[in-house]
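Here the complex is missing a single protein chain, while all its other protein chains stay put.
Each chain gets a letter, A, B, C, D and E, in the order it is written, and its residues are counted from 1.
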Amino acid sequence: MTSQDRVTVVKMLKALIELQRLKRLDRTGWTLRGLPNGTESVAAHSFGVSVVTMLLADELAARGTPVDTERMLRMALLHDWAETRVGDMPKTATEYFGAEVRKRAETAAFADVIGGIGAAEALYRRLFNDYEERESLEARLVKAADVIDLLVQVLALERAGARGLDEFWQVVQGADFQLEGAALEIVGEVLQSLLGARND
Amino acid sequence: MTSQDRVTVVKMLKALIELQRLKRLDRTGWTLRGLPNGTESVAAHSFGVSVVTMLLADELAARGTPVDTERMLRMALLHDWAETRVGDMPKTATEYFGAEVRKRAETAAFADVIGGIGAAEALYRRLFNDYEERESLEARLVKAADVIDLLVQVLALERAGARGLDEFWQVVQGADFQLEGAALEIVGEVLQSLLGARND
Amino acid sequence: MTSQDRVTVVKMLKALIELQRLKRLDRTGWTLRGLPNGTESVAAHSFGVSVVTMLLADELAARGTPVDTERMLRMALLHDWAETRVGDMPKTATEYFGAEVRKRAETAAFADVIGGIGAAEALYRRLFNDYEERESLEARLVKAADVIDLLVQVLALERAGARGLDEFWQVVQGADFQLEGAALEIVGEVLQSLLGARND
Amino acid sequence: MTSQDRVTVVKMLKALIELQRLKRLDRTGWTLRGLPNGTESVAAHSFGVSVVTMLLADELAARGTPVDTERMLRMALLHDWAETRVGDMPKTATEYFGAEVRKRAETAAFADVIGGIGAAEALYRRLFNDYEERESLEARLVKAADVIDLLVQVLALERAGARGLDEFWQVVQGADFQLEGAALEIVGEVLQSLLGARND
Amino acid sequence: MTSQDRVTVVKMLKALIELQRLKRLDRTGWTLRGLPNGTESVAAHSFGVSVVTMLLADELAARGTPVDTERMLRMALLHDWAETRVGDMPKTATEYFGAEVRKRAETAAFADVIGGIGAAEALYRRLFNDYEERESLEARLVKAADVIDLLVQVLALERAGARGLDEFWQVVQGADFQLEGAALEIVGEVLQSLLGARND
Partner (left out) sequence: MTSQDRVTVVKMLKALIELQRLKRLDRTGWTLRGLPNGTESVAAHSFGVSVVTMLLADELAARGTPVDTERMLRMALLHDWAETRVGDMPKTATEYFGAEVRKRAETAAFADVIGGIGAAEALYRRLFNDYEERESLEARLVKAADVIDLLVQVLALERAGARGLDEFWQVVQGADFQLEGAALEIVGEVLQSLLGARND
């Protein structure tokens, strides 16, 4: 092991230790709506988004529109890493900080989390940026996956008796993920299917 | 009841419902350091700060330096109300957002929480501002109470087996609350006493 | 620091460490009704009562009936301190112990918690006693604040899906806080407003 | 089903629903010492006491001193039922209420919990009373089982990292369960074995 | 104490330490249905089953059909001990492992938990086996108690707001515990009474 490799491994481990924190960091939205602590961690949500991402990508491919699945999975996994340093800010926080300020702060925090992590550091920064800016089709699909996972969670909570979560469903109305073709179609079908399941 | 009174009561109730959220909002610092969810809520911390504030104010009076206790208790109670909208941001978040930006955002959120709450609305804004700017002796004492409550909590957690909280004690070293006279003396004594209790 | 001062600070710290326990002590009423642990701590409730107290006092002043707000805030903050030693007894416990016995036990426990805490010790005992006996208008208003905070919490829990809490609302019917004039008017308005919010 | 039977079954169910509460009622002692909510419920403790009771009774029989195991198991199962109405009072509470007052209150609460439960109602009251008064050898052994289960729990918590529980071990020193012969011998051996396990 | 006795006590303590784990092991069924962690531990459920068992046995005796209550209480207490080693497997797990395989695994785990526990070791194995095979009337009654405790818990959760638990009630329809006479009658009455309480 060269001394450069050693530094990389140490930094990698440092990042992994820091990212453990996401396993227990509660998604603030549930707490603020009166659900018990432990309802969903940021890590659990990232898992959910990654799973939805994989299913969407594979269904897209099945309908003849392949996307860069690896890139999407990477984005889904890392899109919330900045929260180890800035916390899970509720949606209302963005109103007070401004979307731009928040993006800048999270981008800087993300960069510090992965600082020195190895050869992929620059790639991770690009992926984070792509997701934040919704530049690629892949980024926009991961954003859709983020919302789908949120709604599946809401549905599961409601089925277990939770109330007061109506506002989340209003997202579906008029949500525009800037998709087209098969991507637009599939995401639309999943959202409709969710609404249908809720009304059962 | 005049219709103006009715509006005030409705707004007051709206604020109270929103502030309930602080009862379950976890203080992020503990979660990020691996302590279980439910370790301390923002409301519980605000209670602690208010209690320390009262004890400090009374001890100051006993030593011949009376302060405006009512003003201090009000400040202690309301200093974290903005967190219902921006969440409990960890200390590292301030590094990425900047102290000024954070203060501005929290001030705006606070103003919205208490909007229309009645005749005291302007007073609450002044108190919040005083605390944020540490303008008065009272505000600086409440800030000291904030730190003292934090350290008493750390001490209690450590006695129950928690580890990895050393960094909090470094705050004591070189903490400057811009106090003088009896205020400086009492706060110093409490902090020394805390350090002593820790080393028992 | 005189040696007397030193003793006072040590006792003050001892009390603060003991009062930390309220931050995690669950309000038994929720647990007994099947709500999850962590629903509300005694400290979080004390915070809520203090906040309601402040709003009530300020609204009273706005309507031309000033009260001793500082005294009220102190009472709201300390009214549950005895629970670090006797626990949060459910309402049914009082039926078996008797209100008088309970009051005596809590008064003795309170006295021990604050023993040697400094010059304000006697004041705290008087405030505790006033609250227990509802002697002053201030004490009766804090009791009303106690009930209002309870009902706001119930409302928040019900909105999040909790059921089986009807009995709390029956308190409103026929509650007599022995208030008159503006105090009676304001408390009545808040309770009506709560009932209205529940029926929305 | 006679109408008397119907009444009995309804009362039995009522008692069972009420006793469910013990499944989530936290043992206050842990909370007050800074351990997380959910550390141990009253029901889980009663299970532990019952298990220890069974093992002690069987070991006693093996050493030639049979006891009334069924009676002991019943006592172990029901000794904390009153807590659905008076809560899990911490040890310090007894200092303020007095042991006699507490016993009287819990006895009355117990009687109400089982009111109308069927033919065994009187037996349950006798068992509860025997346990409270430590009249029979069986009752004293169940009390020893109560302490043993407490210490096994302390040991398990300490092994998982908990601190600040030393006081529980002082119980062992000078504990006098008023046992003799094989009973004294076995309980002593278990306590010594616990101390040994702790010092490993 | 003979050296044989010493070995027995050490093994007994080892078993007790291991069984402590049941106090915090969540019943998986609740978690999988979206209820919060801490809803019910395996130990708390075992307590519930033991209590139901005692009430059923006593009511049977009152109706002129005495059963071996001690044997039943022992069975109720120990029927889930294997879970310290195999965990609380959800019902669906049995479909994939097969009932026979599961029984064999749990029987082996149970035997290891109690290995060397003393003279009663063989008895405990027989009781576990009887329960698994539902050989005796006593075993079948304990199984009925297991289901009754489950339903009482479901009822309590539903009353507190939980939803999505309908499937548990379908158990009542067509449940056959292979009972007859007074045993069949009483269990039937309790289940009907539960259904009635649910529909109130």
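Methods note: contacts are C-beta pairs under 8 Å (C-beta built on N, C-alpha and C of every residue); 3 or more make two chains touch, one makes a residue touch a chain.
Fair warning: this is a prediction, and the values are worked out from it, not measured in the lab.
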Neighbouring displayed chains - absent chain, whole complex: A, B, D, E
Among A:32, A:77 or A:183, the residue in touch with the chain that has been omitted: A:77
Absent-chain contact - pick from A:16, A:99 or A:171: A:16
Among D:161, D:181 or D:196, residue touching the chain not depicted: D:161
Touch criterion as defined above, residue of B:20, B:37 or B:84 at the omitted chain: B:37
On subunit B, residues whose C-beta touches the chain left out of the figure: 33-37, 161-164
Interface with the unshown chain - residue positions in subunit D: 36, 38-39, 156-161
Touch residues of subunit A, complete complex, unshown partner: 1, 5-6, 8-10, 12-13, 15-17, 19-24, 37-41, 43-48, 50-52, 54-55, 58-59, 61-63, 69-70, 73-74, 77-78, 117-120, 123, 148-149, 152-153, 155-156, 185-186, 189-190, 193-194, 197
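We take it that only the chains that are shown with their structure count from here on.
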Contacts common to subunit B and subunit E (chain labels): A, C, D
Pair joined by the larger number of C-beta contacts - A-B, B-C: B-C
Recurring contact interface, reference A-C, options A-E, C-D or D-E [over half identical by residue number]: A-E
Farthest chain relative to subunit A (centres taken as mean CA coordinates): D
Cα-centroid distance, subunit B relative to subunit C, in whole angstrom: 20
Length of the line joining the C-alpha centres of subunit B and subunit D, rounded to whole Å: 42
Residues of subunit B whose C-beta touches two or more other chains: 20-21, 24, 36-39, 156
Chain contact topology (line, ring, star, complete or other): other
All chain pairs that touch each other: A-B, A-C, A-E, B-C, B-D, C-D, C-E, D-E
